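My structure is below; once you've seen it, I'll send some questions.
The complex appears here minus one protein chain, its other protein chains still in place.
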Amino acid sequence: MYELIERLYPICRSITGDGVRATLEVLRTQIPLEIQEVPSGTAVFDWVVPDEWNIRDAYIRTADGRRLVEFERSNLHVMSYSVPVRARMTFADLRPHLITLPDRPDWIPYRTSYYKRDWAFCLAHTDLALFSPDEEYDVCIDASLKAGHLTYGEYYLPGETDEEFLISSHICHPSLCNDNLSGIVVAVALAQHLTDQRRRRYSYRFVFAPATIGAITWIALNEPRVGRIRHGLILACVGDRGPFTYKKSRRGVADIDRALLQVLRDRGRPYSVREFSPYGYDERQYCSPAFNLPVGLFSRTPHGEFPAYHTSADDLNFVEPTALAESREVCLSVIDLLEHDSTCVNLSPKCEPQLGKRGLGGSWTSDGDAAQREMAIRWVLNLSDGSHTLLSIAERSGLPFTLIQQAAFALSQVGLLDSHNVHYRGPREQAIGT
Amino acid sequence: MYELIERLYPICRSITGDGVRATLEVLRTQIPLEIQEVPSGTAVFDWVVPDEWNIRDAYIRTADGRRLVEFERSNLHVMSYSVPVRARMTFADLRPHLITLPDRPDWIPYRTSYYKRDWAFCLAHTDLALFSPDEEYDVCIDASLKAGHLTYGEYYLPGETDEEFLISSHICHPSLCNDNLSGIVVAVALAQHLTDQRRRRYSYRFVFAPATIGAITWIALNEPRVGRIRHGLILACVGDRGPFTYKKSRRGVADIDRALLQVLRDRGRPYSVREFSPYGYDERQYCSPAFNLPVGLFSRTPHGEFPAYHTSADDLNFVEPTALAESREVCLSVIDLLEHDSTCVNLSPKCEPQLGKRGLGGSWTSDGDAAQREMAIRWVLNLSDGSHTLLSIAERSGLPFTLIQQAAFALSQVGLLDSHNVHYRGPREQAIGT
Partner (left out) sequence: MYELIERLYPICRSITGDGVRATLEVLRTQIPLEIQEVPSGTAVFDWVVPDEWNIRDAYIRTADGRRLVEFERSNLHVMSYSVPVRARMTFADLRPHLITLPDRPDWIPYRTSYYKRDWAFCLAHTDLALFSPDEEYDVCIDASLKAGHLTYGEYYLPGETDEEFLISSHICHPSLCNDNLSGIVVAVALAQHLTDQRRRRYSYRFVFAPATIGAITWIALNEPRVGRIRHGLILACVGDRGPFTYKKSRRGVADIDRALLQVLRDRGRPYSVREFSPYGYDERQYCSPAFNLPVGLFSRTPHGEFPAYHTSADDLNFVEPTALAESREVCLSVIDLLEHDSTCVNLSPKCEPQLGKRGLGGSWTSDGDAAQREMAIRWVLNLSDGSHTLLSIAERSGLPFTLIQQAAFALSQVGLLDSHNVHYRGPREQAIGT
């Protein structure tokens, strides 16, 4: 995953343009993505697909030819969707178009102006010292903003049912690693893993689209199908060292919300879970009142809460292969939980069955200790009354979901439990992809 | 309001009698009160309207003519509903009829004996020193207790609907300011304010009646109408310096309960909210099981919890004009909230609407900061699904109700929200009464 980030990092992405296309082409080397081109001017609910923006070069040059700011050194230097500029101007005229971070003087900020025609250069605050109030500067933004397309990629992986599990990542940020190359590459890794998986209860849909307008466009073009979405996750900022943070769907008690809580709790390490609010990433669209989909946001440190957020410091050093791997693991555990959650029925519900004669002494798993294993068996038997799912048994018992799942499998193997969905195949690491 | 307290303070009130009539006449100089006279002997549910009590004078005089206790110096000196007395008696005979507060030796207690024929003088504990065990005293209570009427006042202010907002204050206490001239004058101020208000969704009913028997009488005579009461507040002890205290209705989750919580929370200053209990003021009657009306009790320091309670120390110094003004403000905020609470419908519910093109940058209010304003807009859009009211949006978002209300108004102005009840007219101070 980290290598994929390295390949994607140099590309200058925005909400439209060739950078998005180049990015999706790279992803196509990993998964068979379908790429959609939506013409500028297409009405999508309350919005209109904007003109396409492309940039070739940009710089600020002194009269004697020294380049003070160069797009080719960092694509953050130009505010995204800046209109073309080619002019000589005084520093006084230029200054309002220079954006810096006085508090983080070495970092280049990331800025956009999608819907207001404007232009600006973003630079390190210390680099302002290169400018002189008395000089004039040649300013060039060799960009185009004209009718074209909005581009997004989609990968649909059919399962045993039409019910969908949506994984969505925004792809509109230029050279920023955690936000959101991290989300993109974890989504790709999940797609690869699930492609190799023999059985899938749910159909999986991976959407790689620009934030906001891309999600809105995707929903608008797929409106009849969004009702199939049973679970969904936005992946963003999943490559840093911080603990996991899950932001619940608007529903707050959807299965995806409960599954995340369970998996994060079962890991035994610090995490935080937050209530929904209509601020953030594309959950704002998926959870808008007309759709109210069960889609949550999965992150490590949430956007806006790490200093490097939306600056040049969100670079290749900021994300870590192990952090990406952990994020992928948690997502797979959540998927595994929802794939295997089911309502079981105790076939010997009158008093406890005699476990001793069935050899359920604990050899059915190496997870947990003997007492936990015994309790898992007893909880599954006690609550398999047709009104509890395995997840709700895990919630009530306080035991890890995987232990409950394995107990259910062991009980179904000896004929004590009726469950058509407990496909237990050993610990998850071996289970998925084999 | 304080001046009105000054005018009402000297009057000797009880649950019946000319003091009540004099009080209501003073109130009539402020609002067009209808005064009801209910004959003694009238059956009101489990009770009977008692005989009317009036007092002209009372004193205790030594044999040599010195007056030790004089009704004309304080109407608290005579226990309310004392039967007439005119006798010379030994100190031993008199002593059981002298009530003092040994712990607060300078204060005169306030006592009543409405339903047990008795008489007593209340005096400062230090004044017991004026008496001699060996002397005889002339005791006079020149009172009458005979068939007459129970008197109460009512002011009905019609609104756009027949649904009523009840404001009720007890008027049976003599020279005691916080309990309950404070409640009376705040109720009058609210009545004046609402009379001047151009639109009223609710009809407002102000009841000024003696505690318990008065409220029972009013309910008994208006039984067919009490079902119209949608919200109600008892006002009592609202003039002292203490923080606000709200005692919920028996229902506990009525709109009036939620509105008080919201307004008190939004003020950002200490307050307390208590669960209903069947002890207190006339909420006992309004919340009796046959009616169970959504009526709560609004106070500053609750009755019985300030030392001056039911003593001569609850005088003109104990209440403060600023405290009365704050109490009125909170009540007006509650009324404003309930007047404007409504279920809104987002007219662009599929994904977020594009706010930028509609100029909703924040100029629609000066309340809150930019981030709060943006969140208010987003929360209103997100929850305006037909199942949330503005109050429930404020509750879930944690934002002030007024900000939510203004956001809803701003959104309805740009056509994004359908609400027939968001009559926003600027900050409340300007809104009401203009």
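Going by the order they are written in, the chains are A and B; count residues from 1 in each one.
The rule is short, and it goes like this: a contact is a pair of C-beta atoms (placed from the backbone, for glycine too) under 8 Å apart; a residue touches a chain by one contact, two chains touch by 3 or more.
As the structure is a computational prediction, the values presented were derived from the model and not from experiment.
A.B. asks: Which of B:C12, B:L94 or B:I219 touches the chain that is not shown?
C.D. replies: Touches the omitted chain: B:I219.
A.B. asks: Given that one chain is not shown, which residue among B:A129, B:A290 or B:A370 touches it?
C.D. replies: Of the listed residues, the one touching the omitted chain is B:A290.
A.B. asks: Looking beyond the chains shown, say which of A:A124, A:L181 or A:L383 touches the absent one.
C.D. replies: A:L383
A.B. asks: Applying the definition given at the start, please give the residues of chain B touching the unseen chain.
C.D. replies: Interface with the chain not displayed, on the chain B side: 44-47, 115-116, 212, 215-216, 219-220, 223, 250, 277-279, 284-285, 287-292.
A.B. asks: Tell me, which residues in chain A touch the chain that this view leaves out?
C.D. replies: The list for chain A reads 346, 348-354, 356-357, 374-375, 378-379, 381-385, 397.
FYI, only the chains that are shown with their structure count from here on.
A.B. asks: Which whole number of Å gives the spacing of the CA centres of chain A and chain B?
C.D. replies: 55
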